[in-house]
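Structure first, then comments.
Only one protein chain is missing from this complex, and each of the others stays in its spot.
Right, chain A next:
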Amino acid sequence: MSDNTASMADLAALRQMSYSLMSAVFFGDLRETADLISDTASEVLAVSDWAADMSFYPDLAEFLRAFGELDSESYSEVESQYQRLFGPTPSSASSSVPLNETSYLVPGAEETGWVLASVERHYSSAGIESTPASGNVPDHIAVELEFIAFLCGREAEAWAGDDFKEARRMQDRQRRFLDQHLSKWIPIFVREVTGREDTGPFELAAKAVQVQVIHDLDFLRSLQPLMRSAV
């Protein structure tokens, strides 16, 4: 029997850090978030061995090492890679990989508005709004990952405050959002990224997102009956 001695609060906090970092990487302003990535990466990699028993950990660690080891010089190269992969491209160049959910719907699909409305509903029901001023659309990968990070943070606080009901509520919110949104399009996004050349550390980041999303959805689904029936 695996002896996981970590608390649910520890796991939720680890997942919060993980999603925050992934969000920062795909937000694109790498130089500004460099310190955050570097500091948090070492913090996550230093957690005790209970985390290494989680199936998502090897991919997370690989992604963190890749970004944690970057220095100011290599950031320029990574920023160029980001622009080549995800930035606006001249019409003659091959198209970039879209970073928002609605781009992965069938072209011209009527569901675009529905998806955006659904994403916004998830945000508002959790008491937050996406800010158009930031330049990011609500279905941008960085915004969706940051939202999950926010819910993980609330879950961690709930566990720390002995609030079982709130922790369960936050898990339910995460599960629904992962199920309805991130798990639906991230695998296609990852296929797009891995199909490109010169992906640098972004391929590792994309794979880490996919592994984390699939793990967490599965983990929360498996945990749900236990949480429901707990006495």
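Operating definition for what follows: a residue touches a chain if its C-beta (ideal position, glycine included) is under 8 Å from a C-beta of that chain, and two chains touch if they have at least 3 such contacts; residues count from 1.
We take it that contacts and distances are computed from a predicted model.
**Student:** Which of the following names does UniProt give to the chain that is not shown: "4Fe-4S dicluster domain-containing protein", "Adenylyltransferase/sulfurtransferase", "Cation:proton antiporter subunit C" or "Amidohydrolase"?
**Tutor:** The chain we cannot see is recorded in UniProt as "4Fe-4S dicluster domain-containing protein".
**Student:** Identify the residue among A:6, A:45 or A:105 that touches the chain left out of the display.
**Tutor:** A:6
**Student:** Where the complex has a chain not shown, which of A:123, A:159, A:189 or A:202 is the residue touching it?
**Tutor:** Considering all chains, including the one not shown, the answer is A:159.
**Student:** In the full complex, which residues of chain A touch the absent chain?
**Tutor:** 1-9, 11, 49-50, 52-56, 58-59, 159, 162, 164, 187, 210-211, 214-215, 218-219, 221-223, 225-227, 229-231
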